[in-house]
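The structure's right below; bear with me while I get my questions together.
Certain chains of the assembly are absent from this excerpt, and the rest are unmoved.
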């Protein structure tokens, strides 16, 4: 049997590693206190094969196993492997992978502070270097969904995200996350672990901004400082952390 | 000896399971950080026998045993089995069971954020999908009790809840909880575990709404989005989680 | 050797139990997250002997032993037993014991929310039944200390508390705690354990009131409801918890 031009055996062996990664990344959401019950999901993509590994829908983190991860086709969304239903948010993840070719992992949570800002329906302004180290601009909040878009809700959740990035000229690598209005945050990264990292950053940044605006409603940051901090960790002149050996 | 037409032995065997369930549901309140000291209680009902199992009053969670659970009669409130006094909130639980025939478990806590909204005396507006997934409308806050109602305080706590639901035309299955003004939340569900689940949701939703209104006092949500999210998990077209085998 | 008319041996044997109680009550402050570092202290009194047992000053909770507790004379404040300095707040504790004859234990903490209200310099209004179950009225905040009073700071801290209770006609049994302006809470009870319990209540009530006033600045409670709730747990008609066997 061949799927996307590979023997099934070859695919499975390769995806077993990705399943392990996605499984552990889902548990990391719990470790970082980003999820209650089953309210979160992580996926990762194998771009070569056009397959996405994602958490099953509504399964308890305590009993979940790596082998419960579900494999779906990037284009059709059909389940290629797995006995359980994939996360109900799968169509959103797939829209993001199809439109943001640079990303390798996606996370969705209902983490407290980021979700509260999403409910408030406003961008989280970039007011500190903690924010600027990972997100170049505000963490944007999508427009409200139209009545028509609610028909295919999860698909259109992805579409309102992509529309927001197009409309505002945002680069998904420099802005690795978004707030879906009245819903909650999606974040992404080069792989599942970086997507989880950005979910933690978004929650912390949301919490600190809530406090900052409470003590000073007119909080702002000089855009030059944003530029400086972002470039410490990104781009050709990055100098944070340990340099890789040549 | 017969109670409600059953031999005592038969009742005990059946209720032992319910006692275990109620006991563990009470401990889950602690696990989810919803109670300080003894400030919370869970009950569940056996509708067939007209008996309710509830936590004893003021007993420490650390030393409490399943066999300490108290069995009371749904109609009279009299203790049918158990050496300890039932929770002082028992009359409230019984009013809810008598008026909301669909429910199988009831929870009362003084959880921080839900209690703070109850003290504030206002409904928690439905401003996000986390809320809409479990509560169709606002989490309502009851009217203040009249001087006359304070005589039989716990009984009338139940009555002001039921009055609120009647007056506003609320469906207790679609709105599985309430804030009692200046007191705290009561939640319910098809059984004790679902009632605890809804207590956790109410607390989280209360916390997030507090933050949302702090960062944007004019936070709102499109009612169509509420409808969409609620129906993802409820009703004939629900599609969240793993489908039960036919 | 005789102290207050008792042989020294007799006193020591009796106070060993009180030292154990005070030692464990101090550790309970840590368990309930009410103290950072060494910022809290518990004492208890033996009224018959006129002796107070209190935590030593600035000693780490991790290494502290029951035998480190210091015994001081109620009237003179002199150390009767113990190798370490007593808490620097000892003079405050002694003023409370001398003026409130009904109390058997005193606690001082810098717990986050109660201290924040003390800094704000305003009473915590009684707006919920959680509060009314333990504190009949507002948790009062003392007046600012005069320049003259700052000379004997800890002694006068006790005096401004007592003055506040006299001026407002407050009963220290019905109002088992206070906020010292710009400083933090003191609570008390019939023994050290009840004083700790009231410290936990004060912190939780302070946290919830902060949230309530944030979501509704005009939060209030009907005084009749305060009366009802307070009398559920206090006075001749109390009915909360398990009745003591006659």
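To keep things simple, chains are lettered A, B and C as they appear, and every chain counts its residues starting from 1.
Following the convention adopted for this analysis, contacts are C-beta pairs under 8 Å (C-beta built on N, C-alpha and C of every residue); 3 or more make two chains touch, one makes a residue touch a chain.
This structure is a prediction, so every number in the text was calculated from the model and none was measured.
Asker: Taking the 3 visible copies as a start, how many copies are in the full assembly?
Answerer: Full complex: 4 copies of the single sequence.
We take it that only the chains that are shown with their structure count from here on.
Asker: Classify the inter-chain contact topology: is it line, ring, star, complete, or other?
Answerer: Chain contacts: open path, no cycle.
Asker: Centre of all protein Cα atoms: which chain's centre is nearest to it?
Answerer: So the chain nearest the centre of the shown protein is B.
Asker: Since chain A and chain B are copies that touch, is their contact same (over half of the numbers shared) or different (under half)?
Answerer: Copies use mostly different positions to touch.
Asker: Centroid of chain A to centroid of chain C, CA atoms only: how many Å?
Answerer: That pair's centroid distance is 49 Å.
Asker: So, what's the distance in Å between the C-alpha centres of chain B and chain A?
Answerer: Between these chains, centre-to-centre, one finds 34 Å.
Asker: Two or more other chains in contact with one residue: find those residues in chain A.
Answerer: In chain A, nothing touches at least two other chains.
Asker: Show which residues of chain B lie in contact with chain A when the two form their complex.
Answerer: Touch list, chain B to chain A: 127-130, 197, 200, 204, 207-216, 219-222, 224-225, 228-229, 232, 239-243.
Asker: Could you pull out which chain B residues touch chain C in their complex?
Answerer: Against chain C, chain B makes touches at 36-37, 39, 56-59, 84-85, 88, 110, 112-113, 115-122, 144-145, 147, 150, 153, 182-184, 209-210, 213-214.
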